[in-house]
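With one protein chain held back, the other chains of the complex are shown just where they sit.
Moving on to chain A:
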Amino acid sequence: MLRYLIPVGLLAALVAFFFVGLGRDKQTLPSPLLGKPAPAFSLPRVDDPTQTVSNKDFAGQPYVLNVWATWCVGCRQEHDALLAIAARGEVPIVGLNWKDERDLAQQWLRELGNPYVVTAFDQEGRVAIDWGVYGAPETFLVDSAGNVIHKHVAPLTVEIWEREFLPLLKQQAVSR
């Protein structure tokens, strides 16, 4: 009896491993930033190089940081969703224009609409590295204490916003 049970058991264990492995999302990497203070940045604005934008500008209030670029197809995909979310006025959306060209970025915002309260221009991608960005679009939620509390990699939709971001934002409002 045992001599049959052993191979069957081994097979079952293998199947279990593969099953769990198949179901896991291997594209989205867990962010080590979650629960930690948002990396500080100070960058020129995309619309006006003489002015800077820093995360100190948003101290004491929750905000969303959205990493985008004109070369990023997923960013175009999510743009309408960002406009819709911005129109709800629940939280300011800060843009981080990543490794892009200024005139193209300005043209993008003119043509497609601007969901951002302000967009920082990270041409060299240094701030993006501090935030652990590995592929646009990426969207971070920062709480009023300045901690990163959520990260979404891939185009944002209003459904994802309502399911993943909004509950965290409401918790924030309650605990304050």
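We take it that a contact is a pair of C-beta atoms (placed from the backbone, for glycine too) under 8 Å apart; a residue touches a chain by one contact, two chains touch by 3 or more; residues count from 1.
Note that contacts and distances are computed from a predicted model.
Not every chain of the complex appears here, and the one that does not is recorded in UniProt as "Cytochrome c-type biogenesis protein", selected from "Chemotaxis protein CheC", "Choline dehydrogenase", "Cytochrome c-type biogenesis protein" or "Manganese transporter".
Looking at A:41, A:131 or A:165, the residue that reaches the missing chain in the full complex is A:131.
Among the residues A:29, A:59, A:73 or A:87, only A:29 touches the chain that is left out of the figure. Although one chain is not shown, part of chain A still touches it, namely residues 29-33, 99, 124-126, 128-132, 134-135.
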